[in-house]
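Certain chains of the assembly are absent from this excerpt, and the rest are unmoved.
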Amino acid sequence: MTTEIVKNILKNYEGETPGVKAKLHSMLMQGALGGTGKMIILPVDQGFEHGPARSFAPNPEGYDPHYHYQLAIDAGLSAYAAPLGPLEAGADTFAGQIPTILKCNSANSLMSGTAGKDQAVTASVDDALRLGCAAIGFTIYPGSDCAISMMEEIVAMRKEAAAKGIATVIWSYPRGEGVTKDGETAIDVAAYAAHIAALLGAHVIKVKLSTDHLMLPEAKKVYEEQQISIAEQAERVRHCVQSSLNGRRIIVFSGGAKKGADSVYDDARAIRDGGGNGSIIGRNSFQRSKADALDMLGKLIAIYKGEA
Amino acid sequence: MTTEIVKNILKNYEGETPGVKAKLHSMLMQGALGGTGKMIILPVDQGFEHGPARSFAPNPEGYDPHYHYQLAIDAGLSAYAAPLGPLEAGADTFAGQIPTILKCNSANSLMSGTAGKDQAVTASVDDALRLGCAAIGFTIYPGSDCAISMMEEIVAMRKEAAAKGIATVIWSYPRGEGVTKDGETAIDVAAYAAHIAALLGAHVIKVKLSTDHLMLPEAKKVYEEQQISIAEQAERVRHCVQSSLNGRRIIVFSGGAKKGADSVYDDARAIRDGGGNGSIIGRNSFQRSKADALDMLGKLIAIYKGEA
Amino acid sequence: MTTEIVKNILKNYEGETPGVKAKLHSMLMQGALGGTGKMIILPVDQGFEHGPARSFAPNPEGYDPHYHYQLAIDAGLSAYAAPLGPLEAGADTFAGQIPTILKCNSANSLMSGTAGKDQAVTASVDDALRLGCAAIGFTIYPGSDCAISMMEEIVAMRKEAAAKGIATVIWSYPRGEGVTKDGETAIDVAAYAAHIAALLGAHVIKVKLSTDHLMLPEAKKVYEEQQISIAEQAERVRHCVQSSLNGRRIIVFSGGAKKGADSVYDDARAIRDGGGNGSIIGRNSFQRSKADALDMLGKLIAIYKGEA
């Protein structure tokens, strides 16, 4: 039974096609968090970005795309996201068992120079339709010299996807010529990145958890004058939620490189307490053994349910 | 009842589709200024350009897109302009209550270098149709090295929009490699910017109020020889009106960053006295509390009606 | 009644659509020079290129697009050429009264650097159809690094226009990285520019009057060896006519910046004596008072008729 929480989330997508709402519904009602308004998504696109060995050698079962499908299902997650090849490799076996997100662009670690500030578009909306996906996923790099063309690409794909009843998830990762290293996770930049994704029409926004650094001088002035609370992670999450059309858009947070379990749990509590909709958690799940991963994901689910 | 003033304005759009005329009519007959030939438009695209905190922290209600819809309605304004995301977030709730303008391209403060002289196209004519908008809005930067591609983008979109019965508002903001800092608001450049928008087929032209500075040496010579009156703001407004096909196109003026109320009123009187069609007023309205904003907007309406 | 002269001109457009021939016919049979095989065209695109004040302040009636329509009609000219905005502003009032040419690309004085060697495409063939135009007008800059893309743009538009029964006028103005200042009006370059327009399929070619300078060393050698006559303006006109498929294409000449009336008359006599098809005369007409302009244009018509 669709919960009131989910109904209220869907209400915020005014004027959107029923197809898109049904796809958001499928993710919000899936698995152990179904109906809570919270989501955990398993993304496996690190192979493109870092190569196969860096991604899968720590837990070699991960070389097989079926492993990830099954992990997401067994853990009771909300959705599984991957590029075309691996998604296609299990599309038939796992059809209907878990909502999938087709990651439609990808970066790699082999390119040098300015080309490394862009991503290749590697799949299409029609591929997502054909494979029965719930959503397309797309990364933009606000701050990169390629940001304009990346935005124009997702704007066109989002339009096509929505018309065809597919939702759009935007990974909004500040990077490139206009962003310092510290700035990539600065709270003013993170909130800005979430806001841009929302303005572009993302149905689900994915940003990184941020630090209390402020990169843009003009913004810094305002944060200080207006005394915006950003000292705690939960406060920074809340500010990103606010920047996502005042919470009218689903926003999930990523945890980054593999780290200790306690740190992952602390992140999830901050996301929960700040009003975020959940986690997108890749290396911290598939680079652990399956037993460890199921254990950790179970604990995260409990946290989002307010039970841990 | 459609007034003679409005009928006469519409007559200037010779050969245009009835759909476009009906959309201009909807804005000219809306709200407190309905029928007067004057317009006040609320634009909320600063979040894209400056980020969410710089835009909305001074009046945090502004984080919510519904706030702006309601503000424009309550103040009796002519139209509300915003990018895709926030417009979509209220499209259903406020359907038909106020004409909307879909801002179809956007700049941001994160990009560095030449890329910062361009805007990303972030919405389409079909999005405007789907959301029931009265017009598309588009910014060009005359003087930028990207000006040619920006002009070609809006020319194509304007053609599609007019064929589909949607009006076109062009924000014509001189900027970039060919324009000095002072030149961005120089009167010769402002009149030129208004003229270019008119030549491109804009139905409504938006420019900034200008100073008496003259940037282009060849133009300076002519202004002096021909003794063109540009000392007063109202004279400069009049010159921009004249440059907009001798007043055959609607032209509205923007006020820039938040400032004192008296200064905003002075601007409006100059626009009115110079024959301009009104104001497009963003930060000076939504960065004030709602009460203050309604107060100021009410006063502006009175000014345009000749009552203040 | 269509004259033999006009019939013979049209015969040269072998294999062209009847629609295009009918449009050429409409210009060749229009006004005081109707039937003579000569044409005078009023072009008003200087506002885009130089800004409104430099173009219209000397005769402020020119700010109004209706003024130019009426001037062309009252003077008995062959056609009126302008960009989208002003053409649309009088399309209904003057429908059918004078053939119009929609100028489909435009330069401006605000851009710096290499971008200043290109023009923006600002209107389409469908716009010309919708507005009832006789022709599209398009500028190419032979010698510019942008020349290839400009040629490719007009080749595509000309094809579409001809198929839809619209004629094509090419403004062929040498300019850019490959052309010296003197070379822009050198006779070898001018003849080359006319030739390129003809090769691209222009129905009407527009070039500037030239000087006896020779820019290209390889060409200079040939002009001297073959003793090509280029000392007199009429001889240079004749050489351009010859270079336009041996006179099988209509070629008109422009006069440039405003200057003394006698000089304008001398130009026209040279065009006439060299076998050119007429003048395209902008600033020298609309920057004079209407009375003076009518006077001058009447005199020019008399010259082309061989009566002055």
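Every chain is named by a letter (A, B and C) in the order it is written, and numbering of its residues begins at 1.
What we mean here is this: contacts are C-beta pairs under 8 Å (C-beta built on N, C-alpha and C of every residue); 3 or more make two chains touch, one makes a residue touch a chain.
What you see is a predicted model, and the numbers here were worked out from it, not measured in a lab.
For this homomeric complex the structure file specifies 5 copies in total, of which 3 are displayed in place.
Keep this in mind: only the chains that are shown with their structure count from here on.
After Cα superposition, the angle needed to carry chain B onto chain C is 70 degrees, rounded to a multiple of 5. Comparing the CA-atom centres of all chains against that of chain A, the greatest distance is found for C. In summary, the pair chain A and chain B forms a contact in which the copies contribute largely different residue numbers, shared numbers making up under half of all those used.
Here the spacing of chain A and chain C, counted between their Cα centres, is 58 Å.
For the pair chain A and chain B, the distance between C-alpha centroids works out to 36 Å. Shown for chain C are the residues that touch two or more other chains, of which there are none. Contact residues on chain B toward chain C in their complex (touch as defined above): 12-16, 142-145, 147-148, 151-152, 155, 159, 174, 176-179, 188-189, 191-192, 195-196, 198-202, 216, 218-219, 222-223, 226, 228, 239, 242-243, 245-246, 248-249.
Here chain C touches chain B in the complex through residues 47-48, 50-54, 57-58, 60, 63-65, 83-86, 88-93, 106, 108-116, 118-124, 126-127, 130-131, going by the rule given at the top.
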